[in-house]
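Missing here is one protein chain; the remaining ones are kept as they sit in the complex.
Now for chain A:
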């Protein structure tokens, strides 16, 4: 069973936090901090598995993590999950995000936290793996997004094309110096300036 799915950046700022067991808020934040410290210490050439028994209250638990550019994706699992399988699952999840957001970068995760949760919901339910086929996941997430858009979306205002919404971010991008070395594929600014 998957105990938790955590995504945080190189400075420990959480970008996605999902626990599949009941934990108080302070405990959750503490776990995020400690996981970050554990994972930060790991060298590039070390295996992606960490024992973290005392952290999550059971000797059985392992942290399986992958580092993509500026983000750490960490899954906390118990012994009923195959370690190598979870590594592949992380890869599937990231590739799905890539498909949904078109060359995903950290900014996408920051501004569309709810969408990322919905995508995760299509992959994992209650700590168990639901679907691993990327196309399926993307299709279902898209269908639900369409439903939402038809109703007016989260902003509860009539929605324009998705690209128009994305444009709002453009003036911001030069100011966000803390994105560091992310590979951002920004649509060429000249068209909209």
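Keep in mind that, in the parts below, a contact is a pair of C-beta atoms (placed from the backbone, for glycine too) under 8 Å apart; a residue touches a chain by one contact, two chains touch by 3 or more; residues count from 1.
Note that contacts and distances are computed from a predicted model.
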Omitted chain, identified by the protein name its UniProt record gives, among "ORM1-like protein 2", "Exportin-2", "AP-1 complex subunit gamma" or "60S ribosomal export protein NMD3": "AP-1 complex subunit gamma"
Contact partner of the left-out chain, one of A:68, A:101 or A:118: A:118
Contact residue for the chain not shown (choose from A:54, A:103 or A:133): A:133
Contact partner of the left-out chain, one of A:71, A:89, A:105 or A:138: A:89
Missing-chain contacts mapped onto chain A: 14, 16-18, 20, 22, 25, 29, 43, 45-51, 82-85, 87-89, 92, 110-111, 113-114, 117-118, 121, 125-133, 135-136, 140, 143-144, 147-148, 151-156, 168, 172, 176
